[in-house]
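Removed: one protein chain of the complex. Kept in place: all other protein chains.
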Amino acid sequence: MSIEVKVLLFASAREAAGNISETSISLDEGATTATFRRVMAEKYPGLSSLVLDEDSLTLALNEEYIESEVVLKNGDTIALIPPISGG
Amino acid sequence: MSIEVKVLLFASAREAAGNISETSISLDEGATTATFRRVMAEKYPGLSSLVLDEDSLTLALNEEYIESEVVLKNGDTIALIPPISGG
Amino acid sequence: MSVVQDKYLIRVSDDIPSLEECNTFVSDPSCGAISSFVGITRDNFQNKKVIMLSYEGYVPMAEKELKKLCVEANEKFASIKRIAIVHILGDCPVEAASVIICASSPHRREAMHCVEFLIDELKARIPIWKREIYEDGDGESVWKENVE
Partner (left out) sequence: MSVVQDKYLIRVSDDIPSLEECNTFVSDPSCGAISSFVGITRDNFQNKKVIMLSYEGYVPMAEKELKKLCVEANEKFASIKRIAIVHILGDCPVEAASVIICASSPHRREAMHCVEFLIDELKARIPIWKREIYEDGDGESVWKENVE
């Protein structure tokens, strides 16, 4: 069984992935946010150093920041949040 | 010899003096701001408690606050500054 | 022709610039932050319904003291580029602006703290007086005193 999650990429993360702002990926059921980071790093080599760096890149799950590892569900939306700079 | 000083009255001081906003008074040469307060209190009885209360009513001499007793000169402008409430 | 813009916009008058005008005055290409404060007439004081405030000022001295205050603020907050500080005279109905202060600086902290300093000091030392006019009774009113 596998799940499908929607992925949103912003700013430097979007550019590092080759200017992809939205995609979706399949993950094994039971995959966590840590799994997700590894799969994204493999799929987008240009993004790997950023997406594997938990200090720099935060994830948002269904429009909420997540602080620790979470199990993903089919239909989740996960956003890559590189260091912010609003204001 | 006597000197003449211009007097400006504002807000509650103006009203206490009978709604007089500007006047001039004669003082003996060598008169100080303390003398001035006593003379004003005699001339405007309604103003006396306010003008004699140095904690409530400040004086400005030629558009500058004065902190201590000062000798007045002919032609000085002295303003009665009751408690302020700008803003 | 080179135009050197004034550093301070100061006015105590029955006709004062708007917030937008004050904001435009302080805006500068070198500044990333503009902080503003607007004092407006409140409709109540200790359960009394307030209709309006009416302001009186010792205009030349008030403007001179505001100028001094700006210079002092600029010594305390060195990066401040420009300041606008204007105060109404005469009647000021509920929700109308009595005082507008704007300050600009490259970074935000100084502009914000400068404006707080300016409004605190304005209330402590600028020779302006407000009378509060209440709804009930026959136009009862009192001269206020800043307590802070």
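Chains: A, B and C, in written order; residue numbering restarts at 1 for each.
The criterion applied here is as follows: a contact is a pair of C-beta atoms (placed from the backbone, for glycine too) under 8 Å apart; a residue touches a chain by one contact, two chains touch by 3 or more.
On a predicted model such as this, the values are computed, not experimentally measured, just so you know.
Judged over the whole assembly, touch between the missing chain and the shown ones holds for A, C. Of C:K48, C:K64 or C:R108, it is C:R108 that touches the chain left out of the display.
Per the touch definition above, the residue from C:D91, C:E116 or C:E145 contacting the chain not shown is C:E116. Contact residues of chain A toward the unshown chain are 8, 10-12, 15, 60, 63-65, 79, 81-87.
Mapped onto chain C, the interface with the missing chain covers residues 18-20, 23, 27-44, 94-95, 106, 108, 111-112, 115-116, 119.
Please note the rule applied: only the chains that are shown with their structure count from here on.
The touch graph of the protein chains shown belongs to none of the named shapes.
Note on chain placement: the centre of chain A and the centre of chain B lie 74 Å apart, centres being C-alpha means.
Chain centres here are Cα averages; for chain B and chain C they lie 27 Å apart.
For the pair chain A and chain C, the distance between mean C-alpha positions equals 49 Å.
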